[in-house]
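Input: one structure, supplied below.
One chain of protein is taken out of this complex; the other chains stay put.
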Amino acid sequence: MTPLTSYLLLSAFLFSIGLAGALSRRSSIMVLIGIEIMLNAANLNFIAFWRFGPAPTALTGVMFTIFSIAVAAAEAAVGLSIILAVYRRTRSTDLEPTEAPHR
Amino acid sequence: MTLVFLILAAITILGLGAAMSLRNPVHCVVGLTIGFLGLAALYLQLGAQFVGLTQVLVYVGAVAILIIFAIMMMRSSESPEQQPYSRSWRVGVAIAFAVYCVLGWAVHFGAHTLPTQAATPELSVQQIGDALLHRFVLPLEIIAVLLTAALIGAGVLALQDPAGEVRGPR
Partner (left out) sequence: MIVFSASGAERADQIFVLTKYWLMGYVPTAVQPLASAVLSVVPILLVFPLIFAITTLLERKGLGRIQNRYGPNRVGPWGLLQPMADGLKSLTKEDIVPDSADKWVHLCAPLLLVVASFLAYAVLPIGRNMVVANLSAGVLFFFAIGALVEVAIFMAGWSSRSKYSLLGAMRAIAQMVSYETPLVLAGLVAVMATGSLSTVAIVEAQAQYTGIFPHWFVFTPWGFAGFVLFMIAATAESNRSPFDLPEGESEIIAGYYIEYSGFKFALFFLGEYLGMFATSGMAITLFLGGWSAPFSFLTWVPSYLWFFIKLLAITCGFIWVRGTLPRLRMDQLMHFAWKFMLPMTLLNIFVAAAWKFLPAGIVRWFGCAIFLAIAFVLLTRGLKRRGEFRARQYRFAE
């Protein structure tokens, strides 16, 4: 297995871990963590392709990763403040309430 | 598939796997931090020094701390969740497994078309700075606006007291 395929398989595995968590966890914060894991897996993909790709001096992979990190940080901040606002309303972070919301 | 890659991949998989499967949210964040550090080490191994260090600075130093604060503020760490997984968690895991199979199949069957450049490209921070201000200046400015909007938006969302009253102990 060439190094590039091993990195790609690793990033696919990390992506599926994040996806599994985002789809099966109950708390909205854990779903956000899953989303962050998925973004990180994509970043790893970019860097692996930059390293082994045909034109590393164009720096496309590195630039994309830097912007992706910035966007992920912004999205985590806004996402968490949304979760906080919803928590203030419903007093829980549960995505599957067992009874109907009574507000 | 060198030994270093295997060790780092194992650390990353263990950390991120723990992040998604543990019961206590704070344990999950610790696992997440370990996963981020493993990924940063992988970036350093691939020769992208600046990206690896930025990953530690932003993800470990900001995003993980942010998630910790959110968990603390929402008091979800005090009592570990009775049921951390949703009722349809098997479907979720199955979908994720299916996605992994598709991606793995794509990588495996396209492996012969992939490039195999051997030498580590020289990447100085100067080149990144040049690229940011010449070729990628528009994304840079848009990111700046986006971060400002996120800062203001997150602040506004988190500061609002519902129905305008002040809660808390007197």
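Brief remarks follow.
The chains carry the letters A and B, assigned in the order they are written, with residues numbered from 1 in each.
Definition applied: contacts are C-beta pairs under 8 Å (C-beta built on N, C-alpha and C of every residue); 3 or more make two chains touch, one makes a residue touch a chain.
Small disclaimer: the values here were computed from a predicted structure and weren't measured.
Note that of B:14, B:30, B:114 or B:147, the residue touching the chain absent from this view is B:30.
Touching the chain that is not shown, out of B:2, B:83 or B:124: B:124 (per the contact rule at the top). Among the residues B:14, B:53 or B:132, only B:53 touches the chain that is left out of the figure. The missing chain lies against chain B, touching residues 26-27, 30, 33, 49-50, 53-54, 56-57, 60-62, 64-65, 68-69, 72-75, 77, 124-126, 159, 161, 166-170.
Definition applied: only the chains that are shown with their structure count from here on.
The centroid of the Cα atoms in chain A and the matching centroid in chain B are 5 Å apart. Across the interface of their complex, chain A is touched by residues 1, 5, 9, 12-13, 16-17, 19-21, 25, 28-29, 32, 35-36, 39, 42-43, 46-48, 50-51, 54-55, 58-59, 62-63, 66-67, 69-71, 73-74, 76, 81, 83-93, 95-97, 99-100, 103-104, 107-108, 111, 114-117, 120-121, 123, 127-128, 131-132, 136, 139, 143, 146-147, 149-151, 153-155, 157-158, 160, 162 of chain B. Within the complex, the chain A residues that touch chain B are 1-10, 12-27, 29-30, 32-34, 36-37, 40, 43-44, 47-48, 50-54, 56-57, 59, 62-63, 65-67, 69-78, 80-85, 87-89, 93, 95-96.
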